[in-house]
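Shown here: the complex without one of its protein chains, the others still in place.
What follows is chain A.
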């Protein structure tokens, strides 16, 4: 039987990337930890942003991690779904706004 590319248990091993490049791995995790600390934005707001981006990036590990993180911060499922729609709207908007480029090209070539 073939193994899937993604294994949920691999998320727990994320920290091990440091073993093969200690300096860069450590710097990354320090930065990562700092980013999610309470700042001008609350940790709860950051968690929701991360959840939306996890979906636009289609990262299964990130989706698992930030769904759980959101729950831990008392985020409701309605809030989570709305956040994902924000990500989806930007994704589809980003596709559609290129329609202007298509229109420009058509107008130039076939005006």
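Convention: a contact is a pair of C-beta atoms (placed from the backbone, for glycine too) under 8 Å apart; a residue touches a chain by one contact, two chains touch by 3 or more; residues count from 1.
Note that in this section contacts and distances are computed from a predicted model.
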Among "ABC transporter permease", "PEP-utilizing enzyme", "Arsenosugar biosynthesis radical SAM protein ArsS" or "Cytochrome c-type biogenesis protein CcmE", the UniProt name of the subunit that does not appear here: "Arsenosugar biosynthesis radical SAM protein ArsS"
Hidden-chain contact residue, picked from the options A:21, A:42 or A:104: A:42
From A:4, A:74 or A:111, residue that would touch the chain that is not displayed: A:74
Positions on chain A where the hidden chain makes contact: 12, 38, 42-44, 68, 71-74, 76
